[in-house]
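A protein chain is absent from this complex, but the other protein chains hold their places.
Labels run A, B and C following the written order; every chain starts at residue 1.
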């Protein structure tokens, strides 16, 4: 149950209510109390304290269409996605920041094409300790430089809670990766900022758990959450993961959060990225993450799935056409 | 290894070779021998008997791009898909034939919109004996009537090998369902006709096994095989299945067979069918199966996922626009 | 709803009731009507016709503990499993009948150890047309010979409905394989015999669907159904499948059918078969299928997973000890 407290309730009173009803309390313009969803009816005390009350089916509460019936807007730089914008933001860049030359080359591609958000990882959540682990803070500083020099927005990933503060400081959009999606340390810190959070679905995570993970951020007080479907793990191993567009349709139908899709990580091979990207855009979505690299063959991570720049140029042009066909606009 | 035998080889000699090399032999213009893929080099005897030899990576042989590098063409009625046509055939109709009135209403919708292929099941592969099992032969006869009256092509499903001959007789395109995909009795009979076969991927079937299943038909001598991805079973149960478009991309890259997608069975709920259908078409595919019903609420099977006629009309118009955006044409 | 009709109801009346209530009717001592499980209350007409009525949660009806609260007994030869026997029948033999010499060697191993049921396939449901497809009828005849000569019970698999009559004739226990588990042609024929049916779970099949598949046989009038869990398909591919012992526990808790486990097909590699077999027996189960071969390296199918005879001898001895530890007895 979501309870919008009325103005007569002080913060101290609200905290007492939160304890009494085992609820989460946050402030966002007004004081909001979120009780466990098992509570279905408000007693007199809650009724009196409330301006409005929203009863929930499950612990998908703040993210639910039952609470806010339309899609939320999220802004970064001069871009808005969600709401009634019908904007599809295309984000590109390499898997990892590898060197200044490499990331500058990626930044220049963005400028050339009018892409406004650059992606690249500094802290890489690798599955082996014996592979490239990312440049860390040095990588963040290079991304910072690209922002200043080229006026791009930066999205980069937080790997674990030891460096979440750094990422919040350096990024315009904070990406929580598939492997960190349950990390309370990260989620709680991301609830305390107002920067947009791109939350990736864990590859073994149900839609229910995914949306509930967003609740950790939303109930921390940060309304700027974007969901990202990036492929789930299935029995099929010819492709790296299985892009779950049925799941994307479910999220679109049932949640109020903007949705960005990541076909590169899903298929894991460059050959299918163009077709899948067009498929994603044709669904009418809020954004797309596509990995590109000046020279994919020598990439230090995800070499197989990154497009080279010419492949990306061709794809980008076609995405505009497809977006138009479904009443959307690439931004 | 695929061996195109030369004209000097008689059928009897070919049969002896087939036994010697534990191979499958078929005739399609010429005599073709397919050995197990483990055989990687041809000895003198095979070399002498051969016009051409194609070595295979795996038991995906006749369906592989290594054998025929371009997509095969498949024709039914005056429609051609595959090859260099860039045609996307849209097929619609109810899950099951329920009555003459119902199927005629579906046929009339096809005529109204210019849809040329009507789908509906007569033998239903239900998972419970206590639900509607289909009208059987009576259903086939009703479909036959619709073909005569409205000039439509008919696609309907074979459930098991006890009635495969009936289906081959009555259908223009024979559908092998997801649950029957490994049925040797069906596959071998379908290899003996020349009618197009739409082979659906089992929901627990890998891409490798799926394409190998097509080999049973192709090596029976029938080159007219269409693959259909219709959703795989994953841990996610908010939707009925998970449409595997990464898998579709893999099939497009690696096989020479036309591909049709079935978003209705994948998601299992009408709310997402339109978005997913547009996504499918934007991939550049050969066809689309969409379930529609004059009154989905009273449907005897798959009630949740069938579009009503107005929903289908709206969707159909938008599919044409999306197809055009990617250089394809809805037929 | 399961309705035991009273003696005043004739077969003709029962058939009229079956039509009226869209039910399945069978005779097994008495006339039994099974309505769709959606029907939760009996009207006056049904009440009057009934001796007893059992309301079901789902379309798992005849197989449910709600109908028969204890485990059913199934007999073959002089062996009984299920009921209150606490018997664990161990069944072994090669994947396929390959030659008289090979199958006789397997039969002799059974005799040596006191194993009473020999397994081997004659019609193999291979996933490629270019591999060994089984000896067919010739294989069945060899199995028949082993039965006569060595007094063994024979279990062998039906692949599709074209040869189901042959299998019913030659086998003592009819095995329906994982890939044929939805085959109505097979299921309906197996409902008409009284021979025991070992129904394997499809590797992409939910427990609900699996038990419902048994309903096709049970509602045909054959009460002698044994369920076999043999591994499901998951994202893990280091092993061939994933043996679902949680699922076995669920079946034991919720159904009234004996359960046999097949660790050989689950793991797909001989190294783990002994440990897994002991695990299965320690659960307290009704039987175990283990593949063994006189010389696994030259086996024409499933070469990796078959135990050689010495491995099987060692394992068999330890299974008796484990069974005893949990109050069961290997038969």
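Keep in mind that, in the parts below, a contact is a pair of C-beta atoms (placed from the backbone, for glycine too) under 8 Å apart; a residue touches a chain by one contact, two chains touch by 3 or more.
Bear in mind the structure is a predicted one, so any value in this text is a computation, not a measurement.
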item	value
Contact partner of the left-out chain, one of A:4, A:141 or A:179	A:179
Which residue of A:233, A:278 or A:293 touches the chain not shown here	A:233
Which residue of A:76, A:216 or A:316 touches the chain not shown here	A:216
Sites on chain A contacted by the missing partner chain, in the whole complex	22-24, 34-37, 59, 61, 123, 125, 127-133, 159-162, 179-180, 182-186, 202-206, 209, 212-213, 215-216, 219, 233
Contact footprint on chain B, counting only the chain that is left out	204, 233-235, 237
Contact set of chain C toward the excluded chain (per top definition)	204, 206-208, 231-232, 234-239, 241-247, 249-250, 252-253, 266-267, 271-272, 275-276, 278-284, 318, 321-322, 324-326
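In the analysis below, only the chains that are shown with their structure count from here on.
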item	value
Per-chain CA centroid nearest to the all-protein CA mean	B
Chain separated most widely from chain C, comparing mean CA positions	A
Whole-Å separation of chain centres (CA-atom averages), chain B against chain C	32
Touching two or more other chains - residues of chain B	204, 232
